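One chain of protein is taken out of this complex; the other chains stay put.
Moving on, here comes chain A:
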Amino acid sequence: MKKSVFLPVIAFLLAVGLMNFRPLSDGYKVGDTVQDFKLKNIDGKTVSLADKKDVKGYIIAFTCNTCPVAKAYESRIVALNEQFASKGYPVVAIQSNDAQRSPGDSYDAMQQRAKSAKYSFPYLYDDTQTVARAFGATNTPHMFVVKRDGDQYRVAYIGAIDNNQYEPSAADKKYVETAVNELLAGKSVTTPSARAVGCGIKWKGV
């Protein structure tokens, strides 16, 4: 008899709980396995996560040429690669803006940007935006740290690079750096997600 009273209460609490924990957007959540992709790099070659057999993971950066926040973070993305590529966490940058809506993010413009800013990592063109959709990337820059798990890659961190876009020196929480260092030390990531102000990805046909 008592059960019939409690069941609806439990169901209600569950429903409330689910509502509160609904994801921010569709796409990967921390812990999810990432589906590998094939995207064209600025050198014309195709890049996949599976290409490098000796890495421990990747620092995936959804970024672009045009967004002022992405520009503000560009040198910090370059620095992340310098800091972590040799330790097994290279950067892979992906540009997903629709070049029709954002001509400054065309494949040609990407090639020029990567050259002039001396990118030491792939800068991939997500022409169909399917990779950004799969990841659930919404902003530029939007970071995903993935950790290798056998043949697969699992999401360990999603979000901002640090907590001060305007003044790198004032950023006292370096989310990506901390997450990768924790992964390298075999620890779990203490802050697996954080947000920052950014530009929305320019979707096709919106």
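Everything below uses one rule, namely that contacts are C-beta pairs under 8 Å (C-beta built on N, C-alpha and C of every residue); 3 or more make two chains touch, one makes a residue touch a chain; residues count from 1.
Operating definition for what follows: contacts and distances are computed from a predicted model.
With the options "Anti-anti-sigma factor", "Sugar ABC transporter ATP-binding protein", "TlpA family protein disulfide reductase" or "histidine kinase" in hand, the undepicted chain maps to the protein name "TlpA family protein disulfide reductase" (source: UniProt). When the missing chain is restored to the complex, the residue among A:Q83, A:Q129, A:N163 or A:N181 that touches it is A:N163. The omitted chain makes contact with just one of the residues A:N41, A:N81 or A:N139: A:N139. Within the full complex, the residue among A:L124, A:A179 or A:C199 touching the omitted chain is A:C199.
If you put the missing chain back, the residues of chain A touching it would be 24-25, 68-69, 138-139, 160, 163-167, 170, 173, 194-201, 206.
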